[in-house]
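Data block below; observations after.
With one protein chain removed, the remaining protein chains of the complex are shown where they sit.
This part shows chain A:
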Amino acid sequence: MPPAGHRPLDPSLPPSTEVDNDDRAPYTPGSSSSLSSSSLYKHLRTPSTSSLNIRHPVDLRAITYDGAVDENLVCPICRCPLVDPVLTECDHIFCRACITDALSNTKLCPIDRSPLDSDGVSRAPKMVHNQLDSLKAKCPCCASSFARSMLENHVEKYCPEANVKCPGIYSEKYCKEVVKRRMSGRGCLHYPVECPDCKETLLLVEMEEHREASCNEKLKACEHCGVNILRCKESEHHEECPDVIRPCNWAEYGCQHEAKRTDLHLHADECSFKLVGPMADTLKKEIKLLRSDMRSLAETNHLQERRIKFLESAQRASDRPMELMDLSLANLPESANTEPLDSGHEYLLSLLESQQSRLSQLSNELTDFQGKNTMMLLNETIPIKNELSELRSTQQVTCMHVRWLMRFRMQENQRRFGGSPGPGPSGSPDGGGSSSDLPFSRRLSDSAPRDIITKL
């Protein structure tokens, strides 16, 4: 730990002159306060930059080591270079944390399963520690390489990318934020400012990164033609920039030539692919067309196959005589299939045609069959209908008979029990009664006699 006020001799630290750098002036909130605040910072900064340091415990298992680490220096449990190595009674080396964890589960050495207690574990030899300390590893903040033992010190005191307390913590602001060490020399930067390019309001501490990387309104010189363009339009510009190096138009057919966009037409006249290129292009188009044709044909073929299958199954289910025709039909495409065909296309087409004709034949058969079926149905239903009407008329006749008999019986009964004339039309003589009954029974049609029967 260096004494207060001591400046560490680290080249990566920003030079002290930057403190009074004027480029900070436009960002300060008010011109009147800028003078007082800068003098205030000057006063506050002088005690030491180390007073801003935060403790940075570096996780030695999370850092990246340079190159492959000797397998003998790797802990068998965490598979990382050993951290605080210890030696067991059975001569195996582990990280202290790893073996303690393992022994809390089982009191056996993880390597040879010999009984082991936490008392049987002691600090590894100095040589092992030294070897581990000299391993080169990358700083998790600035990615430069250091010996592992120096890493924590570097991050805590020198690394320009490591976070430190904001110097504002010592001002009236008591700013509790953190800043990267390289920014800490400029006082508290945690106040909002407007980006001069895109007018977005950001904290000053984020402004540098914003202007460097993400601000879309910032002008940038094109790396090819040198013209200033907006960063967000960069890719669009590259599409039309005359100085961008482009491959020859026929590069995909093997031309190796590359030239600036403006000079490409000069090459086009002498390109050895100028004849082959267009031809290949047309051929490509043709192939594409044929491919799509083939695909659509295959699709329709598939569809028709499915329809044929469906129709076949429908036929098989419906009729037996049809099966005979089916067989004769099945012979047809087979003969077509055996014909010698040179190309796959022709074969596909012929298959398609045969299947189409087969399909139309099948649909014809089906309509014929449907016609036959309806005729048959009609032939069978007509006599049944006739019979039904006959039966209906006979039923009516029998109904009339029953009714007549019933009335006759009722009249007889009335005559027998007291001879008083009933309320019905029974008072009239037999002949008249029957004649007046007839239209009545006919008007009631079927329902009336049935009622009587059920009541009986």
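In this text, a contact is a pair of C-beta atoms (placed from the backbone, for glycine too) under 8 Å apart; a residue touches a chain by one contact, two chains touch by 3 or more; residues count from 1.
By definition in this document, contacts and distances are computed from a predicted model.
*Asks:* What name does the UniProt record list for the absent chain among "Ubiquitin-conjugating enzyme E2", "Integrator complex subunit 3 N-terminal domain-containing protein", "Vacuolar ATPase assembly protein VMA22" or "SKP1 component dimerisation domain-containing protein"?
*Replies:* Record says "Ubiquitin-conjugating enzyme E2".
*Asks:* Of A:Arg113, A:Lys288 or A:His345, which one is in contact with the hidden chain?
*Replies:* A:Arg113
*Asks:* For the chain that's not shown, point to the residue among A:Val58, A:Leu82 or A:Cys98 touching it.
*Replies:* Answering carefully, the residue with contact to the hidden chain is A:Cys98.
*Asks:* In the whole complex, what residues of chain A lie against the chain that is missing from view?
*Replies:* Its contact residues with the unshown chain are 61-62, 76-80, 98, 101-102, 105, 108, 110-111, 113.
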